[in-house]
Structures are given as C-alpha cells and as structure tokens.
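Heads up, this is only part of the complex; the chains shown haven't been moved.
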C-alpha cells in the first residue's frame, strides 16, 4: 500500500459546471496505483464538487438554473462584502459537496457510464480553483 | 494494511429510501478487516446515498416528501428525454450524497445508534443500482 497526492488547478470562466473527469483519470493513471481509494477535496467555500450526468448539456444547464433558483442572488443576505453572488455561492457549496471519495479499480475510477466529475463554480468572475487529490492503494 | 473492494447490487422498486445497512455490515464483517475506512460510491446520477434515521418510518416518508417538494417533477426543465422524473432525479442526487466515508472499528462501521445507510432511488421505475464498496485497513 502506498499513497500519491497532488493539486489540480482549474481556471473557471464564471458560474457553471466545469468537467474535470479526464484530468482526474489521467492523474490516477500516472500515479501507477491501480486499486485504491481516491479523495477529491476542493479548497474553497464558493465553489464545490458534483458528480453529474456527463452526456446531456441540457441536464447541466438545468442543474445550474436549479441552484441559482434555490439559493438566489436576489435574497437579502447579511454577508455581501464581495457582491451579490458571494453569499449564494457559499450556500450552493453547502448544498453540494466539498469532498468526494471514489474507489479506483483497474487503474481507473469506478465512475458509472453516465457520471462525470465537475467543479461547480458559484462566483460570477473567473477564478483559479485548487482541488486536492489523494490516492491510497496498490 | 490491506484493502477489499466489491460492488453491491440493489433492486429498487421505484422512488424512495432502501436500507442497505445490513448488507454493508455483512460485507465489512466478511472482509476480515476490523479497523479501517469504508467508502461507498453510487455509480449513478439519478439515485444517491443517504444516512438517515433508521427507527421511524414516518421520518423516512417525510424525507421522501421533502425532496419531492424542493426538486419537483412539475417544474419546467429543459432536459426531459426520459420523462418528468428524470431531471428532478439528478437534482435530488446533487442535493444528497454520491459518496460516503465511514470509519470501521471492531469489525463494524461506527454508525450511531439511530443511523442507517440508505440508497435513495429518485426514479419512478424499478432499477438495478450498483454501489461500489472499498475498505482499507487492518
């Protein structure tokens, strides 16, 4: 048993889902660990991680619209130092995931056929986002 | 330190919470690993994992009704290739968990007295669902 760790940097271009599946799979393959457990951890509180449908762009647009509606910018928040999109970003992050654990088998994650891994950017401005990767296995 | 992995197959009978605690505990016991970390990962985007109250069926019905209400079928989604329950299924999955990490001690998970592990089926039709299990420990 051994471990590998790294940090993925993602340049976002405003709110929305950015797929990182290929970069994660490439890193797993490079690690040489073929059976194990992969953890992803996003080091921010205004973006998050999401496993979602990877085939239909319409489904991703519906996801984006849904989170814009249940944690809206128009609501009256106490915390708004960084603008109207600041507090809803924290709420949308709280409703989704900061960390994910994905088993690895045969040198790949066990993602299902229709699953992709996404960074969910909740701020309007482009950001450089950092995701810690950690893999334990053989 | 060593690891064990497997896939649990669950036959769902339409929307709702299906308890898998006993099957998970049985698998942990069979693995022979008594201290470690268990990961569960559901390989689909229209069902999810949930740790919930395992005693009161009324609590589980309230959970089901709540998610039906905050991510309703009646909403006007762009993505509806597979029917009205398709997009709300992805949203309910996004609001709950795709992966869980549960420590194992004394040959059992450290679930609290009132905690059960559930597969949360979000589609109306029965499905065969696959959950990857991965356990690292001694």
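Going by the order they are written in, the chains are A and B; count residues from 1 in each one.
The rule we apply is simple: a residue touches a chain if its C-beta (ideal position, glycine included) is under 8 Å from a C-beta of that chain, and two chains touch if they have at least 3 such contacts.
Predicted model, so just to flag it, every value in this text is computed and none were measured.
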Report the copy count for the entire assembly; 2 chains are displayed in place. 3
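Going forward, only the chains that are shown with their structure count from here on.
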Go ahead and align chain A to its copy chain B using Cα positions, then give the rotation in degrees, nearest 5. 120
Here the gap between chain A and chain B, centre to centre from mean Cα coordinates and rounded to Å, is 20
Touch list for chain B against partner chain A, complex: 1-3, 5, 7, 37, 39, 41, 43-45, 70-71, 77-79, 81, 87, 90-91, 93-95, 97-101, 130, 132-134, 136
In their complex, what parts of chain A are in touch with chain B? 1, 35-37, 50-53, 56, 58-59, 61-63, 66-67, 70, 95-97, 100-103, 105, 110-112, 114-115, 136-138
